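Shown here: the complex without one of its protein chains, the others still in place.
Here is chain A:
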Amino acid sequence: MKMHEIREVIRLVDESTIQEFELENDGTKVTIKKALSNAGIQVTETPTVRPEQTTHVERQAEGQAPIVQQEEPQSVPTPTASEEKEDDTDLHRIVSPMVGTFYQAPSPDSEPYVKVGDRVDEKSVVCIVEAMKLMNEIEAEVKGEIVEVLVENGQLVEYGQPLFLVKTD
């Protein structure tokens, strides 16, 4: 990952409500953990494929000293869920835009917004994610068919957590 990309990610995480963030991209894994008081951000970058890659992360905002951790390079790359399940790569993931509770239906006695096999388009509402009583209708944002519902009704979901897999047209 490029330095400016890491900075951008830190900035976004810092401004968000996310407490913990992990990103794996091009053989590098970046882990950002926020202290509860929000006093500082913790960044860990772990090279998973190319051990020669070095990291140095600066946090420029608010003049606070960054806490930077660097872990020992791992000789064996850790497989991720997507690598284990090769056929997922063609599928679009609808992810949660925030931390909250996942609801499949507008009320406990209604039908779910979508089920496996349902067709959706960009504007189809697929679920609600609720946090602090803000009910957020999530749109599919792609056209295709729902092939898997990845979370349970009423489950707490994290920022960026995949909720549905969609086979796009």
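Everything that follows uses one rule, which is that a residue touches a chain if its C-beta (ideal position, glycine included) is under 8 Å from a C-beta of that chain, and two chains touch if they have at least 3 such contacts; residues count from 1.
Basically, contacts and distances are computed from a predicted model.
The chain absent from the displayed complex carries the UniProt protein name "Bifunctional ligase/repressor BirA", chosen from "Tryptophan synthase beta chain", "Bifunctional ligase/repressor BirA", "Hydrogenase maturation factor" or "Sugar ABC transporter permease". Considering A:Glu24, A:Asp118 or A:Glu139, the position touching the chain not shown turns out to be A:Glu139 (whole complex).
Checked against the hidden chain, the listed residues A:Val9, A:Leu23, A:Val95 or A:Leu150 yield one contact partner: A:Val95. Taking the whole complex into account, chain A touches the unshown chain at residues 15-19, 36-38, 95, 97-101, 103, 106-108, 110, 125, 130-137, 139, 141, 152, 154-156, 159.
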